[in-house]
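Only one protein chain is missing from this complex, and each of the others stays in its spot.
Letters A and B name the chains as they come in the text, with residue numbers starting at 1 for each one.
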Amino acid sequence: MSMSAPIRILLAKMGLDTHTIGVTVLAKGLRDAGFEVIFSGFKQTPEVVAASALQEDVDVVGVSSLSGGHMRYMPHLLELMREQGLDDTLVILGGVIPEEDIEALADIGVDRVFTMGASMDDIVAYIRRAVAEKRGEALA
Amino acid sequence: MNAEHKPAYGYSTQLLSTSLEAWQKQVWQPAVEAQPERQEQFLTQSMRWDIKPLYTPLDLEEIGFRYEADLGFPGQAPYTRETRPTGYRSRLWAMTQVTGFGTGEDSAKRWAYMLEQGLDSLIIEYDLPTTNGYDSDHPLARGEVCRAGMALDSLQDMEDALNFPLDKLNNIMSVCNAPQPVNLAMLIAALEKKGKALDSIRLMMPNAILIEYTCVGRYIFPPKHGLRIATDVIEYVIRNHPTWAPLSVVGAQLYAARANPVQEIAFSFAIAKSYIDALLERGFHIDEVAPYVRHITGIDTDFFESVAKLRAYRKVWGRIMRDQYGAQKPESLRLQLMSSPGTMDMTLQQPLNNIARLGIQMLACAAAGGAYTINTPLHDEAHALPSEEAIAIGASIHNIVAHESGVADTIDPLAGSYYVEYLTRRVEDAVLEEMEKIDAMGGALKAIEEGYFQRKLAEQQNARNRAIESGERKLVGVNYLVKPGEKREIEIFRLDDSAEQRQLERLRKLRASRDNSKVQRHLDAVRAACRDGGNLVPPILAAVKDYVTHGELCQVMREEFGEHDPNALTPDI
Partner (left out) sequence: MNGPELFAALLEQKPVAIAKAISTAERGGPDSEALFNQLFGVPFHSQVIGITGPPGAGKSTLVDRLLEQARAAGRRVGVLAVDPSSPLTGGSILGDRVRMQRHALDPGVFIRSLSNRGHLGGLSEVTYQGIRVLEAARFDLVLVESIGIGQNEIEITRMVDTTLLVTIPGMGDYVQAMKAGVMEFGDVLVINKCDLPGVGQVEKLLQEIAHDRAAPGEWTPPVVKITASNGDGIASLVEALDAHARVAADHAVRRRYERRLLDEMLQRAILNRYFQPLVQSEDYQALARQVLERQRPLQDLWSLL
């Protein structure tokens, strides 16, 4: 087991999209990679996600978006997180995200977008690398 | 095995067995040593069942296959060869397509175009606020209005949507699930206003609420109330519009959630039984009810597995109706099936490949027979809402399969194939076993409340993901024969962002211009029906005609029945 503290990640689904497959598979995959996965729930508002991220002091917030509503709630979420001093928390977004939105998302502060077909290995590797960098640690 | 026994196909089992062994030792073994097989194991795509190099009459012997008992003839028990006596030779399957988005006006334009293209049936889907029981001006609706489908706040929207020549339209399928009685009422009221005789059009509503609790999650109320509401709709339609179709068990949705063929059939049938039992409790006879149960199945690219699945589907249905319910009418015993190719395996990468996949899937549907309607899938569905080109290609696939391939020109052409019959029986046996398990739990409603289906689906999702990531299961373009550096373009069919604004404006005007004094009376009547168990459709229909909104009606039901919390059904992962 790595000497560094385990990576804590909050998984959230916002809006009215209740597809469960993505988060189910993701949660298990991240757990198998040794992360602590906190599930925020379905039909969450950005306010709830930001508050949960603060209380849980997570390293990463992961949002799953399958019905195209990401451009509405992601800016709001990032704004709330900034207001609450969560600038250091990584924010990743996965799901059905068109190429042309990726730049706009980066501009508002999303650290990484994973489109459909991203592999679990890629996601895990990215999170490990990014968190290690943030903590100023060498990768285990 | 008795050497004198001569099965219908004229071989002596003993002799054949010896010959097969000889072939295996003397011909196959050396050949496979000289040129090894491509894989260590060959497995069917979904069930992951082992596939042998060769199937022979001996495999049929093993399962005790008998022509009359296992196959029979089209239109008769056991229905394995076809539910209708003439198959596709008299009538091809109906071709349908999903549409419906934006405001009612936007939908009307698209539908007019499609009817011009020669389609005679429409499928209407609604946006997330609508399927979740909210009006477009509800806080939770913000940003979702008009996106996943059409926004339906009031009768006015339905009137706008049906604002095109309705004479060519024969069938409408309306997919609204949780607030189905409201949706039904709006359709009835709108059609009446347009002067379309209600018996000249066939309205089909999946009304498939129980499946929503297991996957996708477009439900509002707790499961047992969801069932009551759905039953009210079915009862109302049977008594008032007997030519309509008020129930489709959408197995395709289970399949999309990664259920395998056995699970799709078993869970679907268990769910169908819940509806049937609820109706029987209201005094219906099985033969009055069973003909109304339709099924929608998902199809993927494993050709033989799909064929076997379709044949087993109708064989098992016939058995259950006859043996468990004592149904007698052919309409009760003959499975009514819509096939939905493209439910799975449509890849984001190299989307044009999907056209090939859809061709194979459509071919499987046509060869296996039994589907009265086949949904037209679109090759760019993984990443876009329907474009006009995709619609046209989809229609062509139908026509090429129907008119160039020949598979629809005789009934059940794959019958007698040793592999197909073996596989069909295997699916059938596994389905019956799974259904026994669910019955032992107390039926589908209980299984849903205990999270059984959800757990099984979660297991399947994880397993499939692992199999694809490890490469054990090949998906061309995804983990096999991948084009490096392929630029993957996703387009969310960019909806005119003004759609939401336009919808809100319409709603605002409606609230201002309708007779608001009548609203409360209607809501009280609905509330009373919720409490005293009366059928919800009549008071809702009256309310809808006076422009009470969809959200207002759902809110009353929420207050009476409670809301079902999606987080309560999170499977313990």
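Rule of thumb we're sticking to: a contact is a pair of C-beta atoms (placed from the backbone, for glycine too) under 8 Å apart; a residue touches a chain by one contact, two chains touch by 3 or more.
Remember, it's a predicted structure, so these values are computed and weren't measured experimentally.
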Residue of A:Asp57, A:Glu100 or A:Glu133 touching the missing chain in the full complex: A:Asp57
Chain A residues touching the omitted chain (full complex): 1, 5-6, 27-28, 30-41, 44, 47-48, 51-52, 54-57, 84-85
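Quick note on the criterion: only the chains that are shown with their structure count from here on.
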Residues of chain A defined as touching chain B within the complex: 15-21, 24-25, 27-29, 31, 39, 41-43, 67-69, 71-73, 96-99, 115-117, 119-121
Partner chain A, residues of chain B touching it in the complex: 128-129, 132, 140-144, 147-148, 215-218, 257-258, 347-349, 382-383, 454, 458, 461-462, 465, 469, 478, 488-492, 566-567, 570-571, 573
